[in-house]
Each structure stands twice: as structure tokens, then as C-alpha cells.
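This is the structure, below, for whatever I ask next.
Coming up: chain A.
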Amino acid sequence: MKKKKSKNYKIGATITGVLLFFILVGLFWTPYDPDAMDNASKLAGVSFSHIMGCDNFGRDIFSRVLEGSKITLFVAVGTVAIGTLCGIVVGAFTGYYGGIVDELFMRINDALFAFPSILLGLVFISLLGSGKYNVIVALGVAFIPSFARIVRSEFIRCKNMDYVKSAKLAGAGDLRIMFVHILPNVMTVLSSSIMIGFNNAVLAEAGMSYLGIGVQPPDASLGRMLSEAQTYLFSAPGFALFPGIVLILMVLGFSLLAEGIKEGAGYA
Partner candidate 1 sequence: MGKNGDLAGEGQLLTVKDVRIRFTQERHSLFEKKRKKEVLKGVSFSMREGEVLGLVGESGCGKSTLAKVILGLEKAESGEVIHRSQHPQMVFQDPYGSLNPAKRIGWILEEPLRIRGGYTAQERRARALAMLGRVGLEEKIAERYPSQLSGGQRQRVCIGAALMLEPKLLIADEAVSALDVTIQAQVLSLLLSLKEEMGLAILFISHDMRVVYQMCDRVLIMKDGQFVESGDVDTVYFSPRHPYTKELLVAAGIREETEK
Partner candidate 2 sequence: MLDVVNLNIEFHDHLTPETVVFDFNLYMEPGEIVGLVGESGSGKSMTALAIAGLLSRHDMEKRGQILFEQKDLLTCKREELRALQGNEISMVFQEPMTSLNPVFRIGWQVEEALRIHHPELSKQARRERAIQALMDVELADARRVYQSYPHQLSGGMRQRVMIASAMVCEPKLLIADEPTTALDVTIQAQIVKLLKRINKEKNTAILFISHDLSLIRQLCERVIVMQGGYIVEGGPVEEIFLSPKQEYTKKLIGAIPKCEKRVTV
């Protein structure tokens, strides 16, 4: 398409692209072993050898940021993917068909909704055990209700539109109407909640890691690094600052990119 890309798209794509590039590099090469401790350079400041300084164990922060953003991104994307996919399926069927099944699912949903997602995550972790894959499953399941609810209400709104009637007249089946005709219309609303979900997932992961039930040390994650850094906020500001900046850039880049894609689609 030769349509002009919006400013949001350009900025978002640049930020996300640069971050992804670094994460990719981090998969194969980091300046230091992210877990190697060095007593000599504990809480060292910014220097040529350690461009982001070192943490309380003398580990290179730049290396750990590369490693940590990889894990954070992985957890957040996994969480949102599980939440969105299951949410779409549940929301689409309940919203489109309505009736008893809808009523039943929505009451279960309400019950799940009443717990904070972190608390639900906690329950799942205690059942499944900790570790990053379990964190993804736990958070993902906890995120389903909010997505299902949004998708359901959008389906209820769309299913009475005239274009759905036209599709029926043309002979389209229910599944086709739900996933080919209605779903793209839900995506505009859903994409913004995916953004918020992504941010929440990053924060929830950080929170769970902080509580010691998320990503397990010595694995690094941005949230984990932030919580480790809070004790040294004044003595070594770089320790909190750099993971924080990367976290912000990650969320910001992703938001702008999604916004830009939406604008580019022409119906936002």
C-alpha cells in the first residue's frame, strides 16, 4: 500500500524496532555474562566498560537489561496472547449467541473479575509452581475475563448491524459471520485494551517477581530489576533508571505502533 504512514506509526516502529534489535542481539551476545558477579564493581556507575553501570552484586546492568527485556517481552506477549485468544473465543460465542450459555459464562466471568489478576495469578502459581512459563499461564488465564467482556459487548453491538444481515442474506454461516465479518470491527476496540493489557502484564510480572513467585533469580526481568533496585535508588540511580527507561520505551513503542496501525487501516 502506498498510503502515507502516520507519525505515530513511524515513531512507534522505530522505538520497537530498535528494542527488538537489541533483544535479538542479546539472544546471542551480551557484553558480560548477565549472571556473572564481580565484587570489585558493586554498584559501579556509568563507565566505558559498563555503559549502564553495575548492580548490587556487581553484575553488568546493560547485559541484564538485554536479558531482562527479552524475558519481560516474552512473558507479556505470552500473557496477552493467551488472554486475547481465549477472550475472543469466549466473548464471540457468548455475545453472538446469547441465551443461557452467555448468562452462565458471564456469571463465572463476574466471579473471576472480582479478584485482582495478581491474586488469581498467585493462586495459579501456588497450584502450578513458579517459573516463567507458569507465570505466563497464570497471568494469561487471569486476563481472560476482561478481554472476554469487551469482545462480548462489541459482538452484541455488531450482531444487529445491517451488514451482518446482508452477510446472512448472502448465505454466510455463523462462524464466518463471527470471525470474518464481525471480528475485524471488534479489533479497533480490542487493540486498545490489548495495549492496556500489555502494560498490565508487564507490571503484573514485575509485581509477581517482586513477591518472589514470578521469574526466579538468577533470571533477570525488567520488573525484577526494578524491584531489586529500589533499595539503591539514591546510591545508584542508574540501577533503577535504565531498566525503567527500557520498560517505558517498550510500552510506549508498542502503543504508538498499535495506534499507527489503527490509523493506517483507515477506519479508526
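Candidates were picked such that all candidates are chains of the complex that A comes from, given by their letters.
In the analysis below, a residue touches a chain if its C-beta (ideal position, glycine included) is under 8 Å from a C-beta of that chain, and two chains touch if they have at least 3 such contacts; residues count from 1.
Since we're looking at a predicted model, the values are computed, not measured.
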item: Candidate touching chain A in this complex, from 1 or 2; value: 1
item: Contact set on chain A toward candidate 1 in their complex; value: 161-163, 165-172, 176, 181, 184-185, 187-188, 265-267
